[in-house]
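With one protein chain held back, the other chains of the complex are shown just where they sit.
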Amino acid sequence: MDWGKVKFFLGEVGRNFTRNAGMQATAIGTVAVTVVLLGLFLFVRLTLAGVGDRLLKQIEISVYFHTNATPAQENHLRDVLRADQRVTSFTFVPKAEGLKQLRRQTQGSIDVSMLTQNPLPDKFRVRVGDPSEVSAVADSLRGEPGVANVVYGKTIVGRLLQLGVVLRRVSIALIVALLCVAAIIISNTIRLTVYARRREIAIMQLVGATATYVRMPFVCEGVLHGLLGSLVALLILGIGKAALWSKLALALPWLELNGTHVALLPIALQLLLVGVAIGALSSWFSIGRYLRT
Amino acid sequence: MDWGKVKFFLGEVGRNFTRNAGMQATAIGTVAVTVVLLGLFLFVRLTLAGVGDRLLKQIEISVYFHTNATPAQENHLRDVLRADQRVTSFTFVPKAEGLKQLRRQTQGSIDVSMLTQNPLPDKFRVRVGDPSEVSAVADSLRGEPGVANVVYGKTIVGRLLQLGVVLRRVSIALIVALLCVAAIIISNTIRLTVYARRREIAIMQLVGATATYVRMPFVCEGVLHGLLGSLVALLILGIGKAALWSKLALALPWLELNGTHVALLPIALQLLLVGVAIGALSSWFSIGRYLRT
Amino acid sequence: MISIRNVSLTYPNGVRALDNVTLEIAKGDFLFLVGSSGTGKSSLLKLLYHDAIPSHGEIVVDGIRVDKLRGARVASLRRHLGVIFQDFKLLNDKTVWENVAFAMHVTGAHTREIERQVPRTLDLVGLAHKSRMFPSELSGGEQQRTAIARAIVNNPKLLLCDEPTGNLDPENTAEIMDLLLRINTKGTTVVVATHNQSVVDRMRKRVVRLEDGRIFTDEERGFYYLGLGQGQVLSG
Partner (left out) sequence: MISIRNVSLTYPNGVRALDNVTLEIAKGDFLFLVGSSGTGKSSLLKLLYHDAIPSHGEIVVDGIRVDKLRGARVASLRRHLGVIFQDFKLLNDKTVWENVAFAMHVTGAHTREIERQVPRTLDLVGLAHKSRMFPSELSGGEQQRTAIARAIVNNPKLLLCDEPTGNLDPENTAEIMDLLLRINTKGTTVVVATHNQSVVDRMRKRVVRLEDGRIFTDEERGFYYLGLGQGQVLSG
């Protein structure tokens, strides 16, 4: 490889860039806002998934014993729960404690003084790591000795799981759609920058440049558009997050947004990759139209 | 007005369009996908708002009487509820019915046979039209004679209301941001189409065309880009809704999506307006750069 | 008609194209501007249609201080003169007919007027049969004649021609020069920047020679080379 040629080639790309600065800035701006959209969407999606996961993890299974269950049966269940990999935590709630809680829940509207005896049984509260296994765990506990009933927010868990599935599908569809949109917008933009220079392309070919020779600087330019545009986008996203995230977390404390960890580096890398790939491909193909072979 | 001139002017616009068909299609495509994004967002926002509203409307206030409340007191409350404009519906739940419901809720885990007497009081279930008035209604009922306790999902209502407020703010911010993004993308695109014809613009001026004269066909072209792009976008959105909406409604029946009425016409008109306005403005301003005055 | 007083022109890149040029051109004059390549002929013409603005001096065309014009006034000036550009400056996405008609449209001419005048003018330059072609479908000489047609279609009071016959064969050149002469005799002031020695020598009109941005000679009824007649050539 002749170093002079590499220098010439890079110079070529650099000159294109500086001598059409306005046009290049326009293209980069378009790439940037498009990638911002993409990034925003990816980020919202991951955050929502994180929040949803945490909500689902808070779901509890209540395991009620028969009123006449023995302490041995209760200890047996404790062992079962301890042995179950799917169970992340559990607490024992004796019947006295249960009545207090019921009273608190109904906020005094039940006249507990009228009860001659505590009608509630002992119970376990169980948390499960993977929300989709809640129902399986509940079913397995139902058969244990001394257990009268196993209760959990069946509809809620079902709906949340369903919502999760649908959201996942919808968001994959949306990502694909957004990627297409980004590809269309960016490649249209790059196509227009190529169109604006169709005369130069024709001349280069008339002077004896091969199609590849003409194409390479344009493709590099497309890569640069993608790269710089994505970098600008990442900057915007970073600033945006720094400025707004804490406010949002403060406005909706119960979502515990700060606890939702979204890995930013992979998103950033994905966005860079997407920007560069679309830039390169669309230059490659748009210039094809103006190359007479 | 000379009819010949109008004809010439329209011809001018038409010629620009047909003679640079590729470039025009590119611009229209970009406008279209951008407007699709905008439209999708508007639609999702309205749908979410509708669903949220319906969820909030399902919130109930439980009004518990003292166990020794008289039928007269209960009838009085019935009158009060009937008179209250904010209340949309209410039902009386006698203590026997209440016990049945409690038993159903706890799924048999409470040993009701041990109860010598029904410990529950009579109650009213009340629904309020405007979710933000739930707490006011609850407070006003608290003072009525015979009422022991007024209970509603305070945290839930609070959170949902809070979420609604935040979502409204966020979505307004997002709409503004998306509008900016759309404006940037569309105007960059149109700027590039103008850039590609900067030589023609210079020549027109050298031949004696005033800035306005040169500008008008470009602005009309921008309007056409906006108009046609938005129309294509509406078509895409329409087809998309027809194809996917029913599937989504089926996948998440409890969201009752079909019951959520989203007015499409106003969205469509807004999108058209936005497309045309951005198209016109960005042509107007981009050409300004290439007009030497 | 034209009065150029102590005009200098320095381009943004620092090139001094004109250096203290003073020139008076009377109404109805026919003037040749000659001089070697890069000597400032086109620059001088550019000043007259406000495509360049002098660094010093003043320019009056038909009573108007051209160097002070702005905005719509510039457009108005240009509508009142015809310019044949050295590089033609045709609109690539318009046909020959439309290119010529465009110059009339900007003056606000009526459609009927345009439809009468354009074919006549195209006929004059021998392009009637090419009126529906685009510039990219024309030969060099045909493009040049389109540019000529556009410049004369409005019957301008002042006609500026920058190398109007550089791509034309002798017959077409003679015809175009005849045409310019006829336009001149009808009262139009004509300024022709040219390198074509035989054209200049045959016409015997006023000849101004520029060298290095200055006026070198200014002869009534002159030749391309000072004092040398038609058919004679300098050295070998």
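Lettered A, B and C in written order, each chain numbered from 1.
The working rule: a contact is a pair of C-beta atoms (placed from the backbone, for glycine too) under 8 Å apart; a residue touches a chain by one contact, two chains touch by 3 or more.
Here the structure is a predicted model, which is why all the values come from computation and not from measurement.
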item	value
Chains shown that the absent chain touches, full complex	A, C
Among C:24, C:123 or C:169, residue touching the chain not depicted	C:169
Touch criterion as defined above, residue of C:5, C:157, C:195 or C:214 at the omitted chain	C:195
Contact footprint on chain C, counting only the chain that is left out	11, 13, 15, 34-39, 41-43, 86-87, 130, 133, 137-145, 162-163, 166-173, 195, 197-198, 224, 231-234
Touching residues (missing chain, whole complex) on chain A	2, 4-5, 7-8, 15-16, 19-20, 199-200, 203-211, 213, 293
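Criterion: only the chains that are shown with their structure count from here on.
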item	value
Per-chain Cα centre nearest the global Cα centre, belonging to chain	B
Distance-maximising chain from chain C - centres being C-alpha averages	A
Cα-centroid distance, chain B relative to chain C, in whole angstrom	63
Whole-Å gap between the CA centroids of chain A and chain B	23
